[in-house]
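Selected chains from the complex are presented in situ; the others are not included.
Think of it as A, B and C in the order they're written, each chain with its own count starting at 1.
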Amino acid sequence: MNAARLTCELRLSRGDFALDLNLDLAASGVTALFGASGCGKTTVLRSLAGLEPTVKGRVALDGATWLDTGNGLSVPTHQRAVGYVFQESALFPHTTVRGNLHFAWTRTPAARRTLDVNAMADRTAISHLLDRRIDGLSGGERQRVAIARALLTGPRLLLLDEPLASLDAAGKADLLAFLAELRRETDVPVVYVTHQVEEVARLADHVLLMDAGRLVDRGPVAEMLGRLSLHASPEQRSLAVIDATVSAHDPEYGIARMDFDGGRLEVPLATPPVTWEARLCVDAANVSITRTRAEDSSILNRLEAVVEAIDVLDRGHVLVRCRVGETLVPALITRFSADSLDLAVGSPCVVQIKAVAIT
Amino acid sequence: MLGAADLQALGVSLLLAAVTVIGLLACGLPLAWWLARRDGTGKAWLEAVIALPLVLPPTVLGFYLLLLLGKTGPLAAVGLPPLAFSFGGLVVGSMIYSLPFVVQPLITGFENIDQRRLDAAATLGAGPRDRFFSVALPGARSAIITGAVLGFAHTLGEFGVVLMLGGSLPGETRVASIAIYQHVESMDLASAHALSAVLVVISLVLLVPTYILRRRSRS
Amino acid sequence: APNDAPAPPARIAVAANFAATASALRDAHESAGGGRIDVILGSTGSLHAQITAGAPFDAFLAADTARPDRLVAEHLATAESRFVYAIGRLVLWSPHIDLVDPAGDVLRGEGFTHLAIADPKTAPYGAAAHAYLEGAGLLGTVAARLVTGQSVAQAYQYTASGNADLGFVAVSQVAGRGSHFIIPDDSHAPLEQAAVLLTDHPDAQAFLHFIRHDPDARAIIAAHGYGLPNDETRPDARRR
């Protein structure tokens, strides 16, 4: 991959709030923007889209400079080719769903067009809504329309602000799969704001953690999700993110065998997979640690590991970061357990992961 | 009941009102859009200036316009054909006089458009012109209809400016309101009543569907 | 530019108070074979301003002599064409049959609440009524009850609609209804109404000639309640 990058320096101040952010990202893949409410995530997306007139600094994507206030340059929003799903849906109420999609489609240069209106409506499960007016949609339906509309423009940068917030579990899973597919098929860089670690884990390559207008941590998704609990309260879950390939599928039991660089996992999978690559996520709270193998449990996956770090989160919780081959698998356990298992950095151990806890 | 002259005056009135409204929308929409996006005292001054034609009595405004647009006025001095006593002059006069009625509701309408929709349109590739046509105009539809109706009705009933500037030339600048005035002045009240009634009925016939249309566009 | 289209009708600007009479004159003129005439009404002041600004009028029948004189002075009209075509007569009138006594003493009493008058500043009839009231020493007693119309037509509308109990109007407006007292001509400057020709439009020339000399025309003017000048025979003091 050559050096196509998204770089930005953003500075903005607004009452008590000041944004001061320097970024340099690979211009492909999904970057999750994570942080507490009010920390400035929306402001960053708006600045990238050219919607914050008071922002100062520089933004350049893949060689093209969009903002350089030092040199008085600011490319207007409509020439930036960003796709933006706003936090509060900003659909056009004067027309139908089809009208909203059509609006985006007609303004997209032929070269950037991918799916047409009907195909996109199909992929986002809104075909039955095409002739509805916007005020006849439920909250989740609106969100799907907004996503479809943003994707239709074949953007060079996709900005998603909590796009799945009011979707039900099934709808969320469908759209996540669709977004993951897009991520594989195109190399449009995506900046994705969400409060849901699952979404980050599923989609992101890279995670930025913001606080009060500043970047406080960043890293590849596996690293970052493995230590997310360190930054915040234990409510903020850490996750293992494991990129694996399917090596076998047992159609009888609906179980797939997945290989990754630290070993093999068994994961329930009702039907044979369409692609051989998959990303697996495991909540650190669902990973348990033993010193020896227990054989009669329902827990299918037991992996040899080495303790790499032990962080005490509070009096009760300990985050044990285990290395399984090259892969980081964090385990959130009680401090009591950690003591009784006599774990220390470097200890060999077995991490147990229930097959169904792998998603 | 109505003589040929009255019918002719009615025709001139309707034509004048239609042309004036079209002209006012053509100038007023961009102007209002521009003003709605501006801020500060400069804008307030401009808005106030737009409302000024209203505070002068129409005949007096017509008188000043006559001085401005007439044979001896500054426009004629720089070589432009004098607009006084022509249909074109009436259009100009009516536009100036009805401008606030059209532009003010438009400004309010444009200001009420949710900024998020304009932002969304920009991210979908719509430039400023495009946003104006595809988001602002539909979004201000109700205000546009209000402005157009006020401008149309006001032009139909306008009298002072039109009489002063137009000179009541039959078939060209004699409009229905002048004809009614002339009937009243010549104490031909029956004709005055009849022409007034016709004007009112025509206005209803035009306005009621317009208002129905405005409602339909909302739901 | 020369073309074959028929010449446009003559446009005669007429002071509003003469409107009804002018229509009658036009009809008579046209039925006597004269060319087509468009009557354009307005206040004398407005019409004068319009003519000054280049209005395409062919002749002007004013409600006074001042504006025609001014036009002559401004070389917008020829002195030869100026003549007095009618002399207005002022009447104190009420639609009630018994309100106005033949001597006009009603003005001295309390028998009315509103007395209508045309604007003395802008309308000759108003100025005349004002002069009468002043001369009769009545101005003080009626001042609080005066309602002022923009023109004599409005003074008439106030009175005819009953909103003013009585009013100073033109004889031409009342046609013998109700009760009235004709104001003596010598109590105010004569209400002479002068006409001028503004172009050499033949129909306009013909129409002015008709008004000035034709016995039928003069009869129509008289029938509408105007006095007639002695014209050629009576030397006009104000003439240059």
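Criterion: a contact is a pair of C-beta atoms (placed from the backbone, for glycine too) under 8 Å apart; a residue touches a chain by one contact, two chains touch by 3 or more.
None of the values given here were measured: they were computed from a predicted structure.
Participant: Copy numbers per chain label across the whole complex?
Facilitator: When all chains of the structure file are included, the formula becomes A x2, B x2, C x1.
Operating definition for what follows: only the chains that are shown with their structure count from here on.
Participant: As a quick test, compute the distance in whole Å between the mean CA positions of chain A and chain B.
Facilitator: So the centre of chain A lies 56 Å away from the centre of chain B.
Participant: Take the average of all CA coordinates in chain B, do the same for chain C, and state the distance between these two points in whole angstrom.
Facilitator: Inter-chain centre distance comes to 35 Å.
Participant: Where the centres are mean C-alpha positions, what is the separation of chain A from chain C, in Å?
Facilitator: 90
Participant: Mark out which residues of chain A touch at least two other chains, giving numbers and ranges.
Facilitator: Within chain A, no residue contacts more than one other chain.
Participant: Touching two or more other chains, which residues of chain B qualify?
Facilitator: none
Participant: For a test of understanding, state which residues of chain B touch chain A in their complex under the given definition.
Facilitator: Checking each residue of chain B against chain A gives 114, 116-117, 119-128, 130-131, 134-135, 138-139, 141, 217.
Participant: Using the touch definition up top, name the residues of chain A that touch chain B in the complex.
Facilitator: 46, 49-51, 76-84, 86, 88, 90-95, 103-104, 107-108, 149-150, 153, 159
Participant: Under the definition above, what is the set of chain B residues touching chain C in their complex?
Facilitator: Against chain C, the touching part of chain B is residues 59, 63, 66-67, 70-73, 82, 84-85, 163-164, 167-170, 174, 181-182, 184-188.
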